[in-house]
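Note that this complex is displayed minus one protein chain, with the remaining chains in position.
Letters are used for the chains, namely A, B and C, taken in the order the chains are written, and counting of residues starts over at 1 for each.
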Amino acid sequence: MSQPVLLVRGDREYLVEPGTEKGTDLGVLEIPADVDPGDTIETHLGNEFRVRRLRGPDLFHHFERTGAPMVPRDVGLVIGETGVSRGDRILDAGTGTGVLAASMARAGASVVTYEQDPDFADVARENMALGGVADAVDVRTGDVTDDVDDLEPSSFDVVTLDTADAPAMVARTPELLVEGGFVAVYSPFVESTREVARTAREAGLSNVRTRETIQREMDFDDRGSRPSTAPVGHTGYLTIARNE
Amino acid sequence: MSQPVLLVRGDREYLVEPGTEKGTDLGVLEIPADVDPGDTIETHLGNEFRVRRLRGPDLFHHFERTGAPMVPRDVGLVIGETGVSRGDRILDAGTGTGVLAASMARAGASVVTYEQDPDFADVARENMALGGVADAVDVRTGDVTDDVDDLEPSSFDVVTLDTADAPAMVARTPELLVEGGFVAVYSPFVESTREVARTAREAGLSNVRTRETIQREMDFDDRGSRPSTAPVGHTGYLTIARNE
Amino acid sequence: MSQPVLLVRGDREYLVEPGTEKGTDLGVLEIPADVDPGDTIETHLGNEFRVRRLRGPDLFHHFERTGAPMVPRDVGLVIGETGVSRGDRILDAGTGTGVLAASMARAGASVVTYEQDPDFADVARENMALGGVADAVDVRTGDVTDDVDDLEPSSFDVVTLDTADAPAMVARTPELLVEGGFVAVYSPFVESTREVARTAREAGLSNVRTRETIQREMDFDDRGSRPSTAPVGHTGYLTIARNE
Partner (left out) sequence: MSQPVLLVRGDREYLVEPGTEKGTDLGVLEIPADVDPGDTIETHLGNEFRVRRLRGPDLFHHFERTGAPMVPRDVGLVIGETGVSRGDRILDAGTGTGVLAASMARAGASVVTYEQDPDFADVARENMALGGVADAVDVRTGDVTDDVDDLEPSSFDVVTLDTADAPAMVARTPELLVEGGFVAVYSPFVESTREVARTAREAGLSNVRTRETIQREMDFDDRGSRPSTAPVGHTGYLTIARNE
């Protein structure tokens, strides 16, 4: 079956699954099972929507939220610094809205992701279906640290963590990662980040480094070029370490 | 056939293709055609090397360089902000060392990339083989702007540019991109970046934005936590725009 | 006569001159000619105000504005990088609200400052009186570049510029500055800043350098410590050069 697609008309955007119906204020859309990006679909009132393939940054806007989803920039930094790609096996916790897990699956990885809150996990599963990656992402309800002993040793290429108890999990990553595998941890506060970095070093991971990323929009107008007076804020510290 | 692998022993690391031979100062390594990550291989002098799967950040260190390769952070920002993923068709210029093209191919995309310098293009082709993505990346020698009329309209999901004449190419991207497709441009200087953003707006692309990224290492020691006094420098401005 | 003082009661703050009267919503204040910081004054309705000495950062809030006044941070950077201190003779253009001129005078310098707009110059003169530095700051109406030939050569320790035509003036600073004197230029846009730096080098000034300053508030709460998600924006580029 076809993947979910975006239906777009001006500011209206709907993420829908083929073979379903979507009610809008401009009429009902029947999405054919074989819908293709580039098609045009009319509502029963005759209003046209364009069909578009879903892209990574769309996940940020269209996934149902159970918290602040990871922004495309931070998804990219994780993927770039760990090299997530086709064939990778990823262990991820906590799932949250699921933008990171879905994005890594879209890059060809298979992902096992843990979410402690059962309701959030249900939403994340729906988001994986909407993202067209339900087959590639296994959303498990629970605390990953409880399951570590049941996970196969040296079976993950990358471990990604965005949880309050990340340090406890970081300590276990040398068992879980293949040689050369990476762990990536997002943490908003200095104190927890420090603990993550300390644990990574004590666990014998190599090349442990923590970076904060500051981004600024550039304003280009008739008067000249300058950094925006309304800069992009802090999201978190990213700690990367390698199993080697 | 198997993919190229890394052979690792302490600080020694070699990126090799299965079924070949590799001479080292510790003896000759014969790499079996069916070599697997996790294997151990001995040189003819009995020195052991571990076999490791190649990961994205390794490209930065192991590709033969024809210029400064794009750092993993910037590769990630392009992938994150444009959502490069499986099935994407990418148009890329200029290839350079090829780290970005290879990384996007590793995330499941098929890439057409243009490099003006014939020698650099040859190196890039070798790098694609080393990166295990020779099938997914078509390295073309020449200037992409000369070929635009021969490229199929609306046939690319993402256009990535890292060339001195990026503005001329940006002006053509609305023809080349699918609806909802992205263009991403790296440019080191304010003046050229301004021109890129202006051209993108004039070409009718939407959500044109330019960001500079500042990263700083955090130092954690017994005295406390602080940003490093040796921060990470400027690499370039990243301009993103969408075809919609 | 005493200096102007601040009268403070809760959120109410008035900058007043001794020997005058001030009407407030809590009644009329008669400010004695010999008023001292630390005194308490009552309105005719019996509401008490505390008397406080004016401090530099208060200028930013209490001066009548004819444009965005320079923030205390930028005033400090100019003073720190040029070493403005007692006995310095400063040439300043354009005056604007006058916060920089007044702050340098408060640090013991005598300042000649040029403002093109006659109405703005009048406001600046009133601000100098309110800042208690009317004797130390000579606010001249006009364009400083028209007057350069009439200014005494080698008679200024520091030249500070915040005008659109700063480059033309920078070119003349080697004549005006003493040996070892500094020129400091604030400019909001990259293009004009580049021109300032180029002119400074061509004029033979030494140690020409341009810096942008990014500041971020730190948030400390029960969860931990982190940079604020609402950072402080760009104000301008500061170019410093020395006459030597």
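Heads up, the rule we're going with is that contacts are C-beta pairs under 8 Å (C-beta built on N, C-alpha and C of every residue); 3 or more make two chains touch, one makes a residue touch a chain.
The model shown is predicted, which means the values in this text are computed figures rather than measured ones.
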Identified contact with the non-displayed chain, of C:L29, C:I79 or C:V139: C:I79
Contact footprint on chain C, counting only the chain that is left out: 6, 8, 37-38, 50, 52-53, 55-59, 72-86, 103, 106-108, 154, 157, 178-182, 190-191, 193-194, 197-198, 209-218, 220, 225, 227, 232, 237, 244
Hidden partner interface residues of chain B, rising order: 188-192, 212, 214, 216, 223-231, 233-235
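Definition applied: only the chains that are shown with their structure count from here on.
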Most distant chain from chain B, judged by the mean position of its C-alpha atoms: C
Angle (degrees, nearest 5) of the CA superposition of chain A onto chain C: 180
Chain A and chain B, separation of their C-alpha mean positions in angstrom: 21
Rounded Å distance, chain B centre to chain C centre (Cα mean): 49
Residues of chain A touching at least two other chains: 190-191, 212, 214, 216, 225, 227
